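Everything on this sheet refers to the single structure shown next.
A single protein chain has been removed from this complex, and every other one stays in its place.
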Amino acid sequence: MNDVLFNVGYGHFLVLAAVLFLIGMVGVLLRRNAMIILMSVELMLNAANMTLLTFSRMWGDVGALSAHTFALIVIGVAAAEAAVGLAIVVAVFRGRRSVDVDKLNALRH
Amino acid sequence: MDPQTLSFLGLPALAWIAVLPLCGATINLLLGKRLSKSTVTFIAVGTVAAACVLSGVMVFWGLFQHGVDATGNMSPKALWEGEGITQVAWKWIEVGSFKADLAFHLDSLSAVMILIITFVGTWIHIYSVGYMAQDKGYSRYFGYLNLFTGAMLILVLAASLPVMFIGWEGVGLCSFLLIGFWYENDAYAYAGRKAFVVNRIGDFAFLLGTFLLFWAVKSLDFQDIKSLANGAKYATTAWGPNGSQVWGHERLAAAAGICLFIGACGKSAQLPLYIWLPDAMAGPTPVSALIHAATMVTAGIYMVCRLSFLYSVSTTAMIVISTVGLLTALVAAFIAFAQTDLKKVLAYSTVSQLGFMFVAAGTGHYAAAVFHLGTHAFFKACLFLGAGSVMHGMEHGGSKTPGDITTMGGLKKHMPVTRATFMISCLAIAGIFPFAGFFSKDAILGGAWSVAGAGAPPGWPPFYGYLLWGGLLVAALGTAFYMWRLYFLVFSGNERSEEAKHAHESPPSMLSALVVLAFFAVVIGFLGVPELEALHKIPHAFHALETWLAPSITHVWWVDAGIKPEMGHEPSDVVSIVLMVVALGIGSLGIGLAWMLYGRGPSPTVAKLVEGPLHGAWVASKNKLWVDEFYDATIIRPFKAACKGLFEIVDRFVIDTIAVNGAAFVVSLFGRLARWFQNGQVQRYLVGVVVGAAAVFFVTDCHRHPAVTVTLKNDQLHLHAEPGAGIVGSNAKLHWHLDGVPACDGDKTLPGEPADRDIRRGDATGSSIALCIDDAISHTMTPVTVRVPTEETP
Partner (left out) sequence: MKTFALLLALGMVLGVATPAIVHAQPVPAAQAAPSAKPQADLPSVAHPHDDVVESHGTGMALLFWIFAAACIGGALFVITRRNLIAAVMGMVGSFIGIAAIYMMLYAQFLAVLQMLVYAGAIMVLFVFVIMILNRPEDEPVAPTGRAGQVVGGIAIIYLVGRLAGILMNVVVPTSGAVGMGAPRALTLAPYGTTPAESVPWGTVKAVGMDLFGAGMFPFEAISILLLVAVVGAIAIARPLHPHDGTDADPGTHP
């Protein structure tokens, strides 16, 4: 127990990232507001980034295209995705006057 | 040109004997409504008459042919002293090694039968012309009657059990059709159904017997079965399946014989299965005459005689047959005492006489059985037709219940011809010399006497023959009594009702048949005069029947030890004559008693007896010994209850609720399940993704870890690691690592192999022991907690 608390190793980072990821996933699954869902997706991306960096640090990943370049690109992609996602939310809101995803069930039929 | 090869249009002549009435049936049933009455009549009567002529030709032609005897030489003996002729119509079944041809066989036994059937049948057809003249189902009636005749002829001419079964079933069917001819009346329809169902029970037993024989003999031709029964060495192996000795020769013959006999019980109305015959009187009277007096009910006797070789093997079967026959004769006679319906008395009389015939067959005197069959055919048919004539007359007199004898009486004034023929037939059935019944009944009684004492077959108690004889005598007494009671009540005394006063004689078409049959009832007995030393002067023709039948009926009891004793000891002349006199006396006694009690209508004595000492017996007799009610309570009601129960459980519950509704329920359940997944909300789909990911994770992760065991032996620690289970675990490479060297190098096991390491106990303490696990998920060095055992493990 002491070991876990006071000797912080790579495992702790990984678990933290995993927990963040799962919290984000819970948010995606349970919240009905589209904005919150998008934010939870961002959270998941961040968690993935953290995992990436941790492992990279662990293994001394210095080859071509190391992990934090990758993480950088992930941030960029997250930004792009957030932009487009928000644009969609705006468009949908314009049409339906609501961002409740439960009402967006046209896929049913 | 000889009878063996005679054929018309490709079909052998024997087949034509059966086919002619069938053609008539086809035409009448299909086109009868459109044809005129006379055409229908012509076709119906004509085909049966033609069959009669053809059978006469086939039979008597053979008498003068020269045949080939056993040694292959031409012999001047008549053809019928050999095996008879067999003609094959066509190949019917050929499956693997089982062959059944549609073959017809004519020998002396079937010759007798076809002559009786066609001759009596023709006269009954003629009678029916008058009787059914006003009926609107005229063509249908004659169609069925022809169909019946054809089926009966198939039965009798059959050369193998399957062909016989065709005829067997056919006559059962026609019996049903004809009994329930006036089907608009529910009671008549039920009577037809009862006949069919009871017959069916017998048919089931018949089939069981057939299967048993097939099992043993691998063939169902009579010749084949006979040759095996007849074998010079009574090869028990031949009878068991695959040549084994599971069922000995005699036991199998007994079993098959008894099964087939039960079938005969159904067809010939013997003890447990006779209940349909009294109800069958619901049909038109000529039907009763033909089917239930002369022909169909004799099918059972014929079958037993045809298979005489089989029954001769097993005296057990013979004892069963005799016992059943005796009991039937007695019971039926008892019931007939108190019946008041004309035809019902005759029906019970038929059952009783059939019992006589079966006793004869059971004692081995098949010829006597056939003889009685023949004589009975004539006088019983005459009695039935006479009854029909009486009922016809009563109907014209205005009676609504024409068969009720309590309303009759004094009809001798109104219907003299009917009365005369009826009286002749009653004399015949009572066994009065010189009418037909005397000789045939005496043959049976003599046969019963001859199997008593020293002449008993092996396995029979010696007194049994005397028992049979005595019982038959009592039954004969009863027969005479109730038949003459019937006669007196119908024809003598005064008319007991208005309708009787207005009765009149029947038309000539009906009377002609009556006269012909009565004539034969008188003369036909002389075919079977017993062979007495004193009568040797009389030409052979007089005991012709027995000699005639000799080639086709087995006369010996086959016994395992190879001894072939004759059937019983023929009694000496003196004994024979004494027996004849006794039989005659009993018959006369019966007639006398009947005359005393009923001579001029029912006398007061009868009433006193009925109220007084005989009351119980009278009630029992009148109620037919409550047999129908007994069957209803013990068999029919439980059966119906079982059907109802099965309906509720199996039909309603299992099939409807579980299977049908259940299937629908399952379908809708899955539909609901699928709908849950497809509600259009993406979040729901993501839940599926997450659950799926967790499942995948679970599957690969489960039991991944290796199992570690440490054993101590001789101060040596043995470390053993088994790879775990699951996809990932079982492909792990393991390696024990010691001494604190933080490396998992070299020497790793192959994927899935356990890893072992031995170290001294002293080294275990203080050193670090690690298990290197290299699997798809982790490439770790896992510290293993090694609890050093304190004592040796065995």
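A few notes on this one:
Letters are used for the chains, namely A and B, taken in the order the chains are written, and counting of residues starts over at 1 for each.
The rule is simple: contacts are C-beta pairs under 8 Å (C-beta built on N, C-alpha and C of every residue); 3 or more make two chains touch, one makes a residue touch a chain.
Please read these numbers as outputs of a predicted model, since none were measured by experiment.
Against the chain not displayed here, chain A makes contact via residues 4-16, 18-20, 22-27, 29-33, 35-36, 38-40, 42-43, 46, 49-50, 53-54, 57-62, 64-66, 68-69, 71-73, 75-84, 86-91, 93-94, 97, 99-102. Touching the omitted chain from chain B are residues 676, 683-684, 687, 690-691, 693-695, 697-698, 701, 737, 740-745, 765-770, 774, 777-786, 788.
Rule of thumb we're sticking to: only the chains that are shown with their structure count from here on.
Averaged C-alpha coordinates give centres for chain A and chain B that are 86 Å from one another. The part of chain B that touches chain A in the complex is made up of residues 678-683, 686-687, 690.
Per the touch definition, chain A reaches chain B in the complex via residues 25, 28-30, 32, 37, 101-102, 104-109.
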